[in-house]
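Left out: one protein chain. Kept in place: all the others.
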Amino acid sequence: MVNAENVVFLVVLLAAAGFFSLNVRRLVRYMQIGHAEPRWDRPFARAWNVLRVGIAQAKIMREPVAGAMHATIFWGFMVLTAGTAEFLLAGVFPSFSFAQFLPRPIYALYETSQDAFAVFVLGAIAFAYFRRLVLHPKRLDGDNISHADAYLILGMIAALMVTLLLSAALLEVARPGRVGEPHFASRVIATALSAVPASVAWLAHRILWWTHALLVLAFLNYLPYSKHLHVVTSLINVYFSNTSRKGEGAAMRSMNLEADVEQFGASDVEHLSWKNLLDGYSCTECGRCTAACPANITGKLLSPRKIVVNARQRLMQKGPLVTNDRLEFLRPKLARADAFAASRTPAQVLEHRLLDHYITDEELWACTSCRACVTECPVSIDQLDVINEMRRFLVLTESRFPPEVQPAFESLEKNGSPWAFSSSDRAKWADGMNVPLMADLAARGERPDVLFWVGCMGSFDDRAKKTTVAFARILQSCGIRFAILGQEEHCHGDPARRLGNEYLYQMLAKGTIETLDRYGVLTIVTSCPHCFHQMGNEFPQLGGRYEVIHHSTYIERLLQEGRVPLSSDEGKRLTVAYHDSCYLGRYNDVYDAPRETLRRALPVMTLVEPARTKDRGLCCGAGGGRMFMEERTGKRINAERVEELLATGADTIAVACPFCMTMMNDGAKARDSSVSVVDIAEVVAGRLA
Amino acid sequence: MKIAVCIKRTPDSESRFKVAAGGSGIDEAGLKFDIDDFASYAVEAALQINEKQGPGETIVIAVGPDAIQETLRKAMSMGVDRAVHLKAEAAPFDGIAIAKALAAELKSGGFDLILFGKHAFDTGAGIVGTATAELLGLPCITAASKLEIAGGKGTARREIEGAGEMVEFSLPAVVTVDEGIARPRYPSLKGIMAAKKKPMEIKPAQLGPLRVTVKAMELPAERPPGRIIGQGAAAVPQLVKLLQNEAKVL
Partner (left out) sequence: MPNVLVFAETRAAGLRKVALEAVTAARAFVDSAGGGEVHALVAGPAGAASHAATLGKYGADVVLTCEHAGFARYAREATAATLAERAKKGYRAVFVPFSANGRDLAARVAARLDAPLASDVTSIAAAGDAITVKHPGYANKVIIELTIAGPLAVISIRPSAFTPAEKPKSPRGESVAPAADPGAERVVVKDVVEGAKGKLDLGEAPVIVAGGRGLKAAEHFKLVEDLAAAFGNAAVGATRAVTDDGWRPHSDQIGQTGRQVSPQLYVAIGISGAIQHLAGMRTSRTIVAINKDPEAPIFKVADYGIVGDAFEIVPALTAAILEARKGH
């Protein structure tokens, strides 16, 4: 029977829902300030991600204890949402209940689940408080994030659970039998409160019922003002995210340079895509990205979390002004910790921008593009995308970059290599080895089975040349019909692209594609993961489609097929720590091939894993164009990594990348360590019969 | 201020060179060309002076074939306002002839400052800037490694073999710049796009007769592969002899 209370409740419910939808509309309109971008492809893969990353909490579980804690709260949330729906509907239509259309056993299960999860969630909240207050994990600090928000949210959730259970318990005390038996927790509490007089219990129940209802609606409407907005946006964010993709899906955003625009890249929120802005709404400020960031770990200013939080803060600042938001009192104060928050006039806000006033160029240049942040994020935010777009702005629009990068750009343009080495020296490593050139084969009307792309490091760097020679020897020993481009090879532009110089990159990449297509190249093998990723995964954006294989995969295949003539003697009993290359691992999921290669080539060796390994492996520090930059603050990233590798007790560090080789070598030398650093190709070549 | 910068288009200094068939020039196949290094310092210095001094105009001028227009555009992509292409079949080796062509163009320009690189990579001659100044009757500071312009006057530093000569002069003047004067900026994509629309005048270069011409070119004797000449302090006298007599650097 509907009465006045129900009507009042309906009004409150509609008001709360109305207020909430206004905020949703506002947040959507802010999000639309970002540029359009289609993400309607691959619906099944995207839905699967929602199930895996979202519902099954796969990424959250990377930290087992905190993961279990959060999963409990999250699953509890989902389960209890059903109960909340029933609860709120019952507030308007008093006799409403799911029991009206669910079979009894199902409804009983549902009732049990409500109480069970209410208890679990309470337990998880208690642990959450303990964790924040006592254990105090480092990543929950920094970047000006607010603890108050977290405590408030935790408190509200706890209050919600308590009011839910108590309200039901007191109902049971006031009207025995009204609460179904499956509500075991409420009934236990009811037993404890059985001494309370019925009339008092009834009043207390109504008060707690209303408290719970208002808390739910308050909680809902607090969401847009809190980092807990992720409750609404995270599953959506995971759906539209591309960060779980590897290989071609992990390519940098393509860019149209023909567009007649005033600026290239992103300096403010309107230059980011709507998805970047949705990322901002979904950030829970957990700090796992920052805790995994090699730059941050070694004391640089860069914090991936700060990048995301700053983008959101800026959007909250600029959004209202750009969308002519006249409902000032609704303006979300997510910018609470923002230095530019309250005291700026609208004109000042519009004068400022995300770049420089929130995110400094120092932070942007500190990134090694290792993808650890992206790999860790439980809600699939792409921090790296924002960093890349802002680097593009710095270089293409303002020509602002660390001065030591300029010679690399100029050399790439003039010389086809980031270093000032004459291109006529490219194939010198092959002297005396009888390695065929593509041009020579083409002149005879022949074509090799595979092109061995040597890369600039492999052509010019003394240490890397040894890897090149080793791999060439392996190919020859297996009778592979391969060829090299020799002097016709020039950089594909990947370093330029990583550094934000898309213009120079496209020039070099197109030139490379032209050369490859002229020879009708179909298959390429390379010993450099950067070349591998660039040509295999990013060339398609410019029309270059080739099968590109990294030498670790290639050698493993050869070993598997028994084609490599290995020596019959045992070989050295090395203890080897393999250092995962970021562009092989996190970008392309190649973790096992290098390890298998080592195992097959040298069965007597012992393979040890460092503390941070495989997709948690710490970057060597050279990616993202940092190979061409000075490291001026904090501890050297390669020192941090070498220490970790040496701590395994290994006498050998194996790598599969020439940049990693340089970094590990430098790091080992700096510590006067006698550990030997070798490429996996060298290990195999050393085992040739 | 109205500043003119005279530039040259030269091949990349890192290249390996070959003599062209016929023997009186280099084989340009596969070579990359760009603004000569010292000329690019001059362009940068001009841009910085006008950025500091307030609004002004920078003009870039070059003598050479059509290919030089790309080089003039590059200077404009750095920020130079307009360009003048003095057309000639090739930039000759006769520095005085080039100076005459430039002086004819610069004479009526009313420039406050005219900048050159101290020499060009290909000729290494260091003639054109100073000779042009002489033909224009303007004061000239050759090979300045530091340059300050303020209020119609200038101060500069010239490196003179182990010492620095500090000089003062009044504008208008000609300065040829040395390394260290300014680090040329990297053009932004925005600058590159804008340069396509900036004005470029094309006129014939008034070189006059060429009296210095290339008779032949040849590559120097192959640099012998590095050799280890000895061990320890005992090898020192041999090294000094080699540096004196073979390498001729002492």
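Residue numbering begins at 1 within each chain, and the chains themselves are lettered A and B in the order written.
In this text, contacts are C-beta pairs under 8 Å (C-beta built on N, C-alpha and C of every residue); 3 or more make two chains touch, one makes a residue touch a chain.
Keep in mind that this is a model prediction, so the values were computed, not measured.
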Residue among B:G22, B:G110, B:G151 or B:P224 that touches the chain left out of view: B:P224
Could you tell which one of B:E70, B:E148, B:E168 or B:E201 touches the chain left off the display? B:E168
By the contact definition given up top, give the residues of chain A that touch the hidden chain. 404, 407-408, 419-421, 460-462, 628-630, 666, 669-670
Please output the residues of chain B touching the missing chain, sorted low to high. 11, 13-14, 16-17, 19, 26, 93-96, 99, 121-132, 134-135, 139-143, 145, 155, 158-170, 173, 178-180, 211-220, 223-224, 226-233, 235-237, 239-240, 242-244, 247-250
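Heads up, the rule we're going with is that only the chains that are shown with their structure count from here on.
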In the complex formed with chain B, which residues of chain A make contact? 257, 262-264, 395-399, 401, 403, 406, 409-411, 413-415, 420-422, 424, 502-503
Which chain B residues qualify as touching chain A in the complex? 12, 14-16, 32, 34, 183, 185-192
